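Now for chain A:
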Amino acid sequence: MTLVSVRGVTRRFGEVTALDDVSLDIEQGEFFALLGPSGCGKTTLLRILAGFERPDSGEVLLDGADLLALPPHRRPVNLMFQSYALFPHLSVEKNIAYGLERERLAKAEIRERVAEVLETIGLGGAARRRPDQLSGGQRQRVALARAIVKRPRLLLLDEPLSALDKKVRAEMQLELKRLQHEVGITFVVVTHDQEEAMSLADRIAVLHGGGVEQVDPPVALYERPRTRFTADFVGANNLFHGTLRAQGVEVAGVGLLPCDVPADAALGTAVDLAVRPENIAFTDAGVLRGTVLDTSFYGGQSRVSIAVPGVAQPVEVTAAGASPVAQGAEVQLGWSPAHAVLLP
Partner candidate 1 sequence: MLRMSAVAVSAALALFSLAACGGGAADGKAEPDTLDPAADLSKQTLTLSNWAGYMPEDLPAKFKARTGAAVTITEHATNEEIIAKLTAGGDSGIDVAFVSGQFAQALGEQGLLEPVHADLVPNLKNLYPEATELAYDPGNKVSVPYTWGTTGLCYRKDLTGYEPDSWNDILTPRPALKKKITMLGTERWMLLPAQKALGFSANTQDEGELAKAKEALVKAKPNLLAFDDTTFGDRLKSGEAALVEAWDGWCPTTEKNIAFTVPKEGSDLWVDTMVVLKSSKNKEAAHALINYILDPEVHAWAAQNIMYKVPNQAAMESLDAALVKDYPHLGMSPADLLKQESLVDLGEAAPAYTRIVTEVTAQ
Partner candidate 2 sequence: MRTTRRRRLRVEPLVLLGPGLAYLLVFLVVPLGLVLSYTVFQRGRFGGIVYEATAENFTRVADPLYLDVLLHSVKIAGITTLLALALGYPTAYVIAKLPAKWKTLALIAVVLPFWTNFLIRTYAWIVLLNSQGVVNSALGDLGLIDEPLQLLYTDGAIVIGLLYAYLPLMVLPLYSAIERLDPQLGEASANLGAGPVRTFLSVTLPLTLPGVLTGCVFVFVPSLGNFVIPELLGGGHSVMVGNLVRDQFLKARDWPFGSVLALTLIAVLVLLLMAQAWAARRFSGEGDRA
């Protein structure tokens, strides 16, 4: 069941078009991510959902009703700010109670719900502290608690993990997923970090230049990117530009690179071919020949850069364990056609 429908939303700031005719649907109860580099329009979309921005055209429906008609403070939508935006003059419990007080609930109920959510996020002992007495991770939890205690139809999270250090980040990632399952609220997370999006979300929308590039579950997005941008942005990828032939992609000065070509493909057109580093192997009879530029060890796996004549960027290859080749070695590379993704 569709919870939010974004229909043809466009928003311009002077010369800049932040959102260009964007349409997408968000399902009830799912964990949805808006992924893209800075300036792609994801934050503008988030702010439109929260009500801090108005689109120039298009409509946004929530449960089939017009969301844009409501002022921010009347929307059943809550936002966890990137900076958390905790009220510095209020204690943790007052911060959390703030939204409930606006609903004119009975004092006892407010107290009960605040205590409950404090328990959920594991900050029962910090109720009377002020935000500046909390650690980064604790503040993030308070910000989250403040938003979910309102039991919104839709919870928006703006770069929820970006301010945390690596270890806390991993913890919070799990925590967010657990919470989402527990409370059953629809989450929309905005992030520029593809790993974060993939580990959290049920579905990801990739935004680029104000438009939606692709909406898919993480695995599909990774394995079958549909645009050159998605292929490049989501995970590491080797991209080759060439002409589509029946057997693969012919790259000038390099040769024919193998891939599965669909029967209805328009042969002879210019296309891109994407091959993930982990899908490339060192072989004796490869399609690419080159010289090893550099190898680096990442513990468990190694990344090898290879200069291939005719290809502008070095080709990246991931190998399990220590690097099987040394710097300066002449190598040949190959892959299974099924692992190569054709991009229009």
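Note that contacts are C-beta pairs under 8 Å (C-beta built on N, C-alpha and C of every residue); 3 or more make two chains touch, one makes a residue touch a chain; residues count from 1.
Regarding candidate selection, all candidates are chains of the complex that A comes from, given by their letters.
Here the structure is a predicted model, which means the values were calculated and not measured.
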Touching chain, any copy counted, for chain A within the complex - options 1 or 2: 2
Residues of chain A that touch candidate 2 when the two form their complex: 50-52, 71-74, 77-79, 81, 83-89, 98-99, 102-103, 130-132, 139, 146-147, 150
